[in-house]
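Quick notes on the structure that follows.
Left out: one protein chain. Kept in place: all the others.
Right after this comes chain A.
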Amino acid sequence: MSFIQVENVWQEYGDQVVLERLNLSVAEGEFCTLVGASGCGKSTFLRLLLGQERPSRGRILLDGAPLADEPDASRGVVFQRYSVFPHLSVLDNVTLGLELPRAPLLGRLFGQARREARDQAAAILERVGLGHALDKYPSALSGGMQQRLAIAQALVMKPRVLLLDEPFGALDPGIRKDMHALLLELWQETRLTVFMVTHDLSEGFTLGTRILVFDKTRLDLQAPNAYGARVTYDIPLNRDRRAARIAVDTPPAAVAGLLQPHYQGA
């Protein structure tokens, strides 16, 4: 059964049609990269998945149920910029995600619960390579470190879906490579379903288990906004990783215990 089901989704802003007749079915644990020209609706599609916008027509199902139409803890997100809170230290940025759902009145934890949350946050920060910078403010971090922090912040929530909107677009190539490695490791450790918008085609091909190309299939030169984009290519990639993932997902009962993704303990 498919994990995310997109059924005949249209997105229109007034006269402008951005997406049309989008039908898609994504299995759990898939790493989808979304590529396409600027303004062809990749980011719009991501916003629909995030719940930041509602589709004009059609619907998106998550595990058979319609997607909540506002952002919530089931979907983590990393933006290209402004993903971390400038007024919180690195540790507090991640701890915040553990505090907010458990303290609906004050938004913070105290005593033992707070210490546990901080330990948990420190562990995941260690995992993404920020163990040495717990007390720094984000403004003191480089762009790559800020994105590591944003990823840690999203992952600490253990979301089922991770949405990445050009997360590495502003990073230089060396750092970008490190981030790719980190992201793949984290993806393999968790059972995350990832959607990643990127402008970098090679990035899209290396990282994804599936690449979705957004483009307009119909074009009216007199009215360039009259038709929206669709998914023109939908290519499965990196079969080895995909197969490994499926094997982990459905292990024989005897080895299931051994193969528990060890990230869960972090």
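Here is the rule we use: a residue touches a chain if its C-beta (ideal position, glycine included) is under 8 Å from a C-beta of that chain, and two chains touch if they have at least 3 such contacts; residues count from 1.
Keep in mind that, in the parts below, contacts and distances are computed from a predicted model.
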| remark: Of the listed "Alpha-ketoacid dehydrogenase subunit beta", "Lipoprotein", "NitT/TauT family transport system permease protein" or "Chemotaxis protein CheA", the name UniProt assigns to the chain that isn't shown is "NitT/TauT family transport system permease protein"
| query | Of A:R57, A:R108 or A:R241, which one is in contact with the hidden chain? | reply | A:R108
| field | Absent-chain contact - pick from A:G39, A:P66 or A:P86 | value | A:P86
| note | Of the candidates A:V6, A:L48, A:L67 or A:M157, the residue in contact with the absent chain is A:M157
| remark: The one residue from A:D72, A:E116, A:E185 or A:D220 touching the chain left out of view is A:D72
| field | Touching residues (missing chain, whole complex) on chain A | value | 50, 52, 70-73, 75-77, 79, 81-88, 96-97, 99-101, 103-108, 137-139, 150, 153-154, 157, 159
